[in-house]
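A single protein chain has been removed from this complex, and every other one stays in its place.
After this line comes chain A, so read on.
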Amino acid sequence: MFPIVLLSVFAVVLLFLGFLKSRSVLLPATLLFLVAALVANFLDWNKTYLYFNSMLRTDNLSMVFTAIVLLSSFLVVALSGSFEDDEAAQPAEYYAIILFSLVGAIMMIGYENLVMLFVGVEILSVAMYILTGSDKRNLRSNEAALKYFLMGAFATGIMLFGMALLYGASGSFTLAGIASYASHAQQGLSLIFYVGLLMLLVGLLFKVSAAPFHFWTPDVYDGAPTIFTAYMSTVVKTAGFAALLHLLAASFTYVYSFWGIILAVVTAITLIAGNVTAVYQNSFKRMMAYSSISHAGYLLIGLAALSAQSRQAIVFYSLAYSIATISAFGVLMLVTRQRGMQTLSSNPLSNESFDAFNGLAKQNPLLGLAMATSMLSLAGIPLTAGFWGKFYMFSTAVERGQIWLLVVAVLMSAVGIYYYFRVIIAMYFRDGATEPIRISPVFRYVLVAAIILTIGLGVAPGLLQGLF
C-alpha cells in the first residue's frame, strides 16, 4: 500500500520537475523515489494486512514481488542515462510514466479483488503502449506501438469478459468469494464459470506473452526503444506471473483438474515456440524477444505444477531472469550506440545483429563479462542464478509428476544454450574492429551489481530462502 501512494505522488512531482531547464536532476530524483518506495515497501514486513475492504493485500510474498519489480525498474532507470544523447527525448514524462506503471504492477501483485486486477493490468498496459511508441520519428517504434495497442486492447476485452462471466457464476469479484464458490466443484459448477476462467487466463497469458498469444512480442520488443524493451520484458513479466500465481493459488486450486492440463500444454507450446524460433534470429534484440517468450514458458512450469514450492521457484526465477535481461539489454544499448557513431548509418538493424558483438570482449572486458554472465544465467549454466531458477522450476514439475513437461523443458534449454552461446562466441572468439567503448560510471555500477547478483545467487541460492 505504501509504495502505491508514494509512487503516485512521486510521479506527479516528476512531471513538475520536467519544467526545470536542467534535465540532470531527473535521473537522481527518479532513483531516489524508487529507493524510497523500496524502503516503504518493507515497512509491513512479517505482517499481513488487507487494505480498503479487502481490496489489496500485503504479505511477505507480495512484498518480495514488489521488491523485485522496484529493483528491476531501478536498474533500468539507472541504465537510461537520462536520455542525454537524444534531443527529442522527454525524460520527465518517461520517468513519470514508469513510476505510474509501477503502481499498476503493484496492484497486479497484491490484488484481492478482480476489479483491482483489471485496473492494475490496464495501468501497466497503457503505460507500455505509450513507452513503446515514444520514439516518435522511428517508423518501427510507431508500428510496434500500434500493434501492441490493438492486440493488447483485444486481450483486455477478453480478460474483462472472463471476469464478468466469473462474476455471473460466483456472484463475487473477490478471490475469496470465487474460491468459496469453486469449493463446491464436486456438485458441478456452472458452465460459465469454466468459460470465464479460461478467458481470464487467456487475457493474462497474452500479457506475459505465452505461446499461442505471443505473436506481438518480437515486433513490439524489437520496435520499442531498447531501454523500454528491458523494462517491458522484466517488470511486466514479473507482475503478470505474480498475478497469475496469486489468482490460481488463491481461487482455483479446487478446479486444478480443469486448468492444470491446459496450462501444461500452453507451457510446452511456449517453450518450443520461443526456443526454436530464437535459433533462427539474426538480430540480437529479436533473439532476446524470443528468449523472453521461452522464459515465460519456464515460469509457466511452476504455475502448471502449482505445488508448495511454486511460489519460491517463481520468485527466484523472475529475479534471476530480470537481472540477466537488464544487463544484457544494457550492453546492447552501449554497443548499438557505439556502432551508430562509428558507421554513421542510421539503420539500427545492422547495429543490433550478432555481428555487432564481434571482438567486444578484447577491448571492453567489463562489457564482455557482463554479457557473458547474463547469457550464461539465461541459458541456465551452473554457478549462475539462472541455473537455480531452472532447477527450482523443474523440481516443481517433478513434484507434480509432469515428467513429459520436464523432458520438453530440458530439451528446450539445450536448444537455448545454442543461441545464447552465439553471443559469447562472437564476443570472445571472433575478430571485429571494436574500439574501447566509453562507459559512464552509472552504467559501470549497474553492470557490476548485475554480475555480482547473478553469480552471488548462483553460488548461494539459499540467500533468498526463508524470506517468505
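Quick note on the criterion: contacts are C-beta pairs under 8 Å (C-beta built on N, C-alpha and C of every residue); 3 or more make two chains touch, one makes a residue touch a chain; residues count from 1.
Criterion: contacts and distances are computed from a predicted model.
The complex appears with one chain absent; UniProt names that chain "NADH-quinone oxidoreductase subunit J" among the candidates "NADH-quinone oxidoreductase subunit J", "Cell division protein FtsW", "SoxAX cytochrome complex subunit A" or "Anti-anti-sigma factor".
Check A:Phe10, A:Phe65 or A:Phe100 against the missing chain and you find that the one touching it is A:Phe100. Set against the missing chain, the residues A:Ile130, A:Val398, A:Val442 or A:Leu464 yield one that touches it, A:Ile130. Of the listed positions A:Leu70, A:Met116 or A:Ile293, the one in contact with the omitted chain in the full complex is A:Met116. For chain A, the residues touching the absent chain in the complete assembly are 4, 8, 11-12, 15, 51-53, 55-56, 88, 90, 93, 96-97, 100-101, 103-104, 107, 113, 115-116, 119-120, 122-123, 126-127, 129-130, 133-134, 136, 168-169, 188, 190-192.
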